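Every protein chain except one is present and positioned as in the full complex.
Going in written order, the chains are labelled A and B, and every chain counts its residues from 1.
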Amino acid sequence: MKADVEPRPVAGRSSVAPGDVLLSLEHVSLSFGGVKALRDVSFDIRKGEIRAIIGPNGAGKTSMLNVINGFYHPQEGVITFKGKRRHDMRPYLAASQGIARTFQNVALFKGMSTLDNIMTGRTLKMRRGILSHMLHWGPAQREEIRHREAVERIIDFLEIAHIRKVPVGKLPYGLQKRVELGRALAMEPELLLLDEPMAGMNLEEKQDMSRFILTVKDTFDTTIALIEHDMGVVMDLSDRVVVLDYGRKIADGSPAAVQGDQAVIDAYLGVAH
Amino acid sequence: MLYREAGQFKSSYAADMAIFPIRQDRVALLLLLAFAYVGVPLLAQFKIWPFGSDYLLRAILIPFLILALGTIGLNILMGYCGQISLGAGAFMAIGAYGAYKFTNGVHLPLAWLGSEISIPPLPVLPSILLGGLMSALVGILFGMPSLRIKGLYLAVATLAAQFFFDWVFIRVKWFTNYTPSGSVTAPELKIFGLTFNTPSERYLFCLVFVSLFALMTKNLVRGNLGRQWMAIRDMDIAAELMGIRPLYAKLSAFAISSFVVGVAGALWAFVYLGAWEPLAFNIDRSFQLLFMVIIGGLGSILGSFLGAAFILILPIMLDQVPHALGIPVTVETVSLLVLIITGALICYLLIVEPLGFARLWSIGKEKLRLWPYPY
Partner (left out) sequence: MLLAGQVLEVLLGGLLSGVLYSLVALGFVLIFKASGVFNFAQGAMVLLAGLAMVRCLDYLTHHEFPTWAAVLLALLFAAGIMALTAWLVQRFVLGPLVNQDGLTLFMATIGATFVLEGASQMIFGSDVYPLRLFPTDAWIIGDGIFPGGILINKLDVWGGLIAGLLVAGLAVFFQSTKTGRALRAVADDHAAAQSVGIPISWIWFVVWLVAGLVALVAATVWGTKLGVQFSITFLALKALPVLIIGGFTSVPGAIVGGLMVGAGEKLAEIYLGPHIGGGIEYWFAYVLALLVLLVRPQGLFGERIIERI
């Protein structure tokens, strides 16, 4: 059992300069049994940009994020994050290195309130051990209040103060997605992976979410990789786009360039092979 | 009207995070504690109804407190961390026999190392805590499979613990100090020079233990560790992504839960039973605690108390009420009725209110706040 120990190293901001490569994937291949989810995919994400990953259904976009996160382990390829080359990631390592994520089907902790959900995002930054917590009054309480303040700032930013004590299972889908974003932001990540953050939202909600994403990039100094189907959102928000189809990368560049690329158009419209 | 929180604004996060944020709740709790710590002993001293005889203290309040403690322990594992355990009885047994061995002195010859471990008899309080510690260590051991094994399979692993330790405490005579009958007696309860003999004194002894442990558990549960447990319970894959280590969270839940259950076991043996045999901690006890957790409410400290009270009082009520009404009812019928009612109540609660009595209680309080308005 942990007693009060020296503070663990916290995920701090790395020495990667804006514009430099933050994450790069080289020749990554992933298969499940006979199914090849990713084939020889290589691209990079630069610090401070919004990188969109698009492609038809089943292209391997979520698998890509799962590889970056450490949920899936690719059979081939190298992942380089903040300068360290690895063959695969582990979830805990990804989290402690500063990668946070939201999920396609919201993966919130349904038994807890909004506030508690977002507070779980602060776990890595909390250092007080079991004995402190048992006592509560004193160091543990002070630490709790400090993190509560940080979380309340995020809650204010995302405009979810009115539902902070509501169990998230009771919230409508759009608000759940916002809470999930809040939970990811609470980790103060360097790289934020968003899996279809706009899915199931109406125009107003999409505008709100877009606003949040842009503010996160600018104010919170976070690099963002996002999977999205709404082309309008992709064009407006992203700096660069990578397109996957059947597990392969078929285009990589600015939104305008990708939009005009024949291979991309073929993939989306479906062309007889 | 009775119960408004209007006008009670919190001006600091500390106040918002308090265990009882509403003033009426705090007042009610203070009154309850005052009654429990001062009122009950006074009434018992002067033999005022309903404490005219020892019965209420001996047969109801003391077992209630100890079983509530055990339920709190089991709730940590099941309600907060979502790991099912059907072996709580075994962990109570480890706490009880562990404490027993420590009060009698531990002598363990380690022939294969050529030496031995010899600990002199320890006083009661450290022995109880050490019994809990033994239980915690075993809890960690049986918790290790929980990383690969989930849900029902884990339940079977805990049943394995239950049956294995049933056998151990019967067959391995070392634990019972080689008594011919297999049953052992608890030592006198002497703490810091004070003896706790009368029911009133034993009641206070249990009350202090339970209050402290309930507070400690509540503090753990509302802090970071509690959130980690609940995250693992709700979605352990996503929890890993926050930097929550499933191994640490699950093992800490097993350890702390087993510690509390072990202490409850030691108290059950030392304070309530006085003399006991392994049967006191068999699978029936495990199911009793399980029902207390489910009926009281998973993931609720208050629920642990409510569930323990209900399960304990049900057979007594089923016995006394027909007698009072003049209807004869055999002991056997009572025990069968207890089975039926408990089972039916569990099914009913799972359908209507899976969070048990505790949730019903808080819904009731919410209605009280709005009364006489319906919403």
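Following the convention adopted for this analysis, a residue touches a chain if its C-beta (ideal position, glycine included) is under 8 Å from a C-beta of that chain, and two chains touch if they have at least 3 such contacts.
Quick caveat, the model's predicted, so the values are computed rather than measured.
If you put the hidden chain back, the residue from A:F43, A:F81 or A:F103 that touches it is A:F103. Here the missing chain is touched by one residue of B:G151, B:G274 or B:G364, and it is B:G151. Checked against the hidden chain, the listed residues B:A15, B:L194, B:I237 or B:L370 yield one contact partner: B:I237.
Of the candidate positions B:G274, B:G343 or B:G364, contact with the hidden chain is made by B:G343. The chain not displayed touches chain B at residues 84, 145, 148-149, 151-153, 155-157, 159-160, 163-164, 166-167, 170-172, 237-238, 283, 287, 290, 294, 332-333, 336-340, 342-347, 350-351, 354.
Everything below uses one rule, namely that only the chains that are shown with their structure count from here on.
Rounded to whole angstrom, the centroid-to-centroid distance between chain A and chain B, based on C-alpha atoms, equals 41 Å. Across the complex, chain B is touched by residues 1, 69, 71, 91-92, 94-96, 100-101, 103, 107-112, 116, 119-124, 126, 128, 130, 133-136, 140-141, 144-145, 148-149, 152, 183, 187 of chain A.
Residues 12-14, 17, 216, 219-220, 222-225, 227-228, 230-231, 233-235, 237-245, 252, 255-256, 299 of chain B are the ones touching chain A in the complex.
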